[in-house]
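The complex appears here without one of its protein chains, the remainder shown in place.
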Amino acid sequence: MIAFVIRRLLLGLVTVWLISVLSFAIIQLPPGDFVSAYIAQQAASGSPVSAEAADAMRQEYGLGRPFYVQYGKWLGRILHGNLGESMEWRRPVSEVIGDRIWLTLLLSFAALVITWGLALPIGIYSAVRQYSWGDYLFTLVGFIGIAVPNFLLALIVMYFAFRLFGASVGGLFSSEMMLAPWGWPKFWDLMKHLPLPAIILALGGTAQLIRIMRANLLDELRRPYVVTARAKGLSETKVILKYPVRAALNPFASNIAYLFPYLVSGSIIISIVLGLPTVGPLLVKALVAQDMFLAGAIVLLLGVMTVIGTFISDLVLMWVEPRLRHQMD
Amino acid sequence: MATPTDADKFAVATQLQLTWWRFRRHKLAMVSLVVVVLFYLVALGADFLATSDPHASDARTSYIAPQPIHFFDDGAFRPFVYGIKGVRDVKTFKLVYTVDTGRKVHLELFGRGYTWSFLGLFETDIHLLGLRDAQRGDGIFLLGTDQLGRDLWSRLMVATRVSLTIGLVGVTVSLFLGVLLGGISAVYGGVVDTVIQRLIEVIRSMPTIPLWLGLAAALPNDWSVMQIYFAITVIISLLAWTDLARVVRGKFLSLREEDFVMAAELAGASQGRIIFRHMLPSFASHIIAAVSLALPAMIISETSLSFLGLGLRPPAISWGILLQDAQNIQTLALAPWLLVSAIPVIVVILAFNFLGDGLRDAADPYG
Partner (left out) sequence: MAEPILKVRNLQTRFFGTEGIVRAVDGVDFDVFEGRTLGVVGESGCGKSVTARSILRIVDRPGRVVGGEVWLKRAGGGPAVDIAKFTEAQMRDIRGPEIALVFQEPMASFSQHYTIGNQIVEGIRLHMGLDAPAARKRAIELLDMVGVPQPARRVDDYPFQLSGGLRQRVMIAMALACDPRILIADEPTTALDVTTQAQILDLLRSLQAERGLAIILITHDMGVIAEMAHDVSVMYLGRAVESGPVAEMFARPQHPYTRALLRSIPTVMAKPRTRLPTIAGSIPHPFNRPAGCAYNPRCAEIMGEICGQAEPPQVDTPQGHVRCFLHGGAP
């Protein structure tokens, strides 16, 4: 069991490391070095950088030295909590990102909860009542969920909300709450705005998980241990919920681990369509404007968050699977 | 029950033949196969089906709503569309172009239009539909036009070609990576296997879209449409091969335990022969199924990237680029028909999913 946790932890660290290399590569990719880009931009905006300051910057970032030295210096600064400076906003990256990273996390997590909350009961229903009208209906909805990419779904929902209610459904806050300081009213406002984007984000994953749950449960329902449980005189509900559902949960739970990165990815796109104050729109803007420290920091933060989410999913998986617990002892 | 001749037929059939026979029984998958084939035919004949130059903008035809084709003119079968005329707005004195129901422009089959080249083999200006005696600005606007006055139908045809082939090229690249790495992983085992498996886990636990975005944004601005196209394909494939690699590895490992592989080994067949002559054919159908499930994911990826303005860039035309026009609500309120580009995306993804499911069931009725 401890071996399993350690293995997962190590894997998570390797993933974080790889993501950090990729993030740094992304920062490095645009032609020319970013100090020159910064100097040019500062000059263009009327506050030129002196030659000494420019040299000091080159020294600090290790420009002209090999990739790994530059990477090391960058990583060192990150570990000290310095994510660098956003060129476009002329403010530290951490300030620019601010709440947005938590809102991204919140949105993804809400979508994860909705995915579970919908997929589990619907999957059970569809398997137990196989070929019923409800099953066909959910299968149909499921296929739509799979076939409509979530940015398209967001577009369509937005269009119809506009046509039917004349209202814009975007955003996570109402306009008067946007700049308000955090407090219960603002939190409550967020809770009112969160469900719609979270549901849009959750639909694709939900559809997939329903299919997985249904197929697994149909498999498990045919197993002899279900007959054993019936032969004990348990009620049908108890039989199904205690035994086959429990067994079907297992592959279901291992899929959760891959669901989280998928949701984080999706949140970026739907945030842009729905105008949500997450890191999504910021990332795209930063990339278009080649504001590379900001973009690199966002990619890195999203990666780290995903790894943490995946690690937590793994712990949950271990908790639901006695066989795994015992094998690892 | 099976008659002796049936039994003989099944006994000598190859794995692929058996899969095909089982596949034919899935009605939904068969229908999907037809749909997919039709889509690729459209991709092949995109320019032939287009009614006007998808790149040519014209201020006169900005935001024209979809125009139906009227089939009967004065009771006779003479299909026509209405022409376009400019009207001076009485309040703003701006020239506004609208549909002129007073002027009929007749259609002709195999009419002439812009010049296009079929796979680089020959050039022609023949299209399925053309207009007779058209004035400037006239066109068959089946699905309406965008802000720059470009015909949506024609753009959709060309976009279909781009989006569908990018999926194919992408899948080919990830298939190559998947079979290679999955195969190596299974054949060599040990440390190599562990490293590749961990790599797959690592890639799978990364959020793909931010990485794609980052990589795609780094593509130089001065690259040509073709260069961007291939770069995007490679970027998408780099993170998409993992599923295929898992399928290949899993099948390899389970087949290695099969009696027929053992028999071939005992008969002294070389490892290469065992892999290519005996093992590969028996999971070819699994690979086909995995590919047809990977394709829609590729198409979604390209569409999403282009939609965000970080994938293909205009003047390239793809589904994502068409949908980019529909990104904000003001535009949509003005020209809701721009959302039509979503339909082929949804239809083709559904078709590939059904097709893949059918193929998977047929390839492995117990899996």
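Note that the chains take the letters A and B in the order they are written out, and that residue 1 is the start of every chain.
Definition applied: a contact is a pair of C-beta atoms (placed from the backbone, for glycine too) under 8 Å apart; a residue touches a chain by one contact, two chains touch by 3 or more.
Predicted model only: the values in this text are computed from it and were never measured.
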Looking at A:Phe24, A:Tyr243, A:Tyr262 or A:Phe311, which residue reaches the missing chain? A:Tyr243
In the complete assembly, which of A:Trp17, A:Phe160 or A:Tyr225 touches the absent chain? A:Tyr225
Please give every residue of subunit A in contact with the chain that is not shown. 222-225, 227-236, 242-243, 246-247, 321-323, 326
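By definition in this document, only the chains that are shown with their structure count from here on.
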In the complex, subunit B touches subunit A at residues 198, 201-202, 204-211, 213-218, 220, 296, 300, 303-304, 307-310, 323, 326-327, 329, 332-333, 336, 339, 342, 345-347, 349-350, 353-354
Give the list of subunit A residues in touch with subunit B in this complex. 11-12, 14-15, 18-19, 22-23, 26, 29-31, 143-144, 146-149, 151-152, 155-156, 158-159, 162-163, 168, 257-258, 261-262, 264-266, 268-269, 272-273, 283-284, 287-288, 290, 295-296, 298-299, 302-303, 306-307, 310
